[in-house]
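Note that one protein chain of the assembly has been removed; the remaining protein chains are unaltered in position.
Labels run A, B and C following the written order; every chain starts at residue 1.
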Amino acid sequence: MSTLHTVNKSSFTNRALESCILICRSSDGILLLEDGVFSALKSAPNATALEALNQQGIHIYALLNDVKARALEYKIAAHIQLISYDEFVSLTVNFNRVQSWY
Amino acid sequence: MIVPVMIFSINVQSPPSSQASYSAYQFCRALLRQGHNLHRVFFYQDGIYNATNLAAPPQDELDLYSEWQKLSKEHSVELVVCIAAALKRGLLNQEESIRYNKAGHNLAEGFTLGGLGQLIEAAAVSDRLITFGN
Amino acid sequence: MHIIVNNQQLAVDKDGYLESLQQWNTDVATEIAQNENIQLSAAHWEIIYLLQDFYKEFEISPAMRALVKYTEKKLGPEKGKSIYLLQLFPPSPAKIASKIAGLPRPANCL
Partner (left out) sequence: MHKKILLISRHAPYGNSIAKDAFDAALATAIYDQDLSMLFMDDGIFQLLRDQQAQEISQKSFTSMLSALPFYDIDKLYIHQESLEQRGLTIENLIVDNATIVNSAQISNLLNHQDHILSF
């Protein structure tokens, strides 16, 4: 029974992702979208914490459309998986529920 | 892999000026493409602004207002606008406009006004309830 | 629309709620109640004042369930029952009694 967390705010200016990381546990997943994709940058405030979560088996995703729109495709951390809107839907099916951090 | 068909409801809490409304719309399109059911889109908080028929976006920008209407028409999706949130913000249908003695009404075709109970009912009957907030 | 109380015209909305809540007084309550076909007795007034207390305490108009529980807490289990309130303020006690008590029209579309 696991939760998909979506975060749509940049961690450079907003603490939504920080709270999300606190709550996130083993089988959960995190999807960065809209301005949340800025948090996928290697230099983002929570980059180390995200990578640590990833090493514990928590998948970190970023919405490809939002990443491309913001010219981040080649700047984001390697462990972050880029996904489409269709894959976003599939994630919400595979996880049991969604918490939106905004 | 067999993908189960699920019933979704979407809670849009962001105004059209926030990208979250666009994300909600794209999410709806994607889930319908995959053969899932979209039980209801509920517009709450500033999300109600998606339902005005008075917005006139520039020709070379996305008209999200019309896109919601097209979505509703093509897939008979219920677009329900929280009545309390709408009245507060100046979004009325004809009936409410008469009730409150206002100069006009501006709820776009395809949208209906409904109580918060409709959000809760959506939660009760749906496998997934996804919030798009700002 | 309006109602007339002591030769004064008071504006009400289409559902009979006072437009200006400051105009509420016991005569106004009696008139609104009459429009709902209710003759106010001591038992009615007890609930009307209870509603006003609820509003003062919580700043919201109660939904039915909350009204029943609050009545139970303040007036005891005999009166803290839907059926008791229904007999006094049919067919929708929270709505009708709020209207008579001069509380704001419930805004949360419940």
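In this text, a residue touches a chain if its C-beta (ideal position, glycine included) is under 8 Å from a C-beta of that chain, and two chains touch if they have at least 3 such contacts.
None of the values given here were measured: they were computed from a predicted structure.
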{"item": "Visible chains that the absent chain touches, using the contact criterion stated earlier", "value": "A, B, C"}
{"item": "Sole contact to the chain not displayed, among A:49, A:72 or A:98", "value": "A:98"}
{"item": "Option from A:24, A:37 or A:63 whose C-beta touches the chain left out", "value": "A:24"}
{"item": "For chain A, the residues touching the chain missing from this view", "value": "1-3, 15-16, 19, 22-25, 28, 96-102"}
{"item": "Missing-chain contacts mapped onto chain C", "value": "54, 57-60, 62-63, 65-66, 69-70, 73, 108, 110"}
{"item": "Interface with the unshown chain - residue positions in chain B", "value": "11, 13, 44-45, 84-85, 115-117, 119-121, 123-126, 128-129, 131, 133"}
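As a convention for this text, only the chains that are shown with their structure count from here on.
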{"item": "Computed distance of Cα centres, chain C from chain A, in Å", "value": "50"}
{"item": "CA centroid of chain B to CA centroid of chain C, Å", "value": "34"}
{"item": "Length of the line joining the C-alpha centres of chain A and chain B, rounded to whole Å", "value": "25"}
{"item": "For chain C, residues contacting two or more additional chains", "value": "none"}
{"item": "Chain C contact footprint on chain B (complex, rising order)", "value": "82-84, 87-88, 98-100, 114-117"}
{"item": "Interface residues, chain C side, partner chain B - complex", "value": "13-15, 107-110"}
{"item": "Touching residues (chain side chain B, partner chain A) in the complex", "value": "3-4, 6, 8, 14, 19-20, 23, 26-27, 29-31, 33-34, 36, 128-134"}
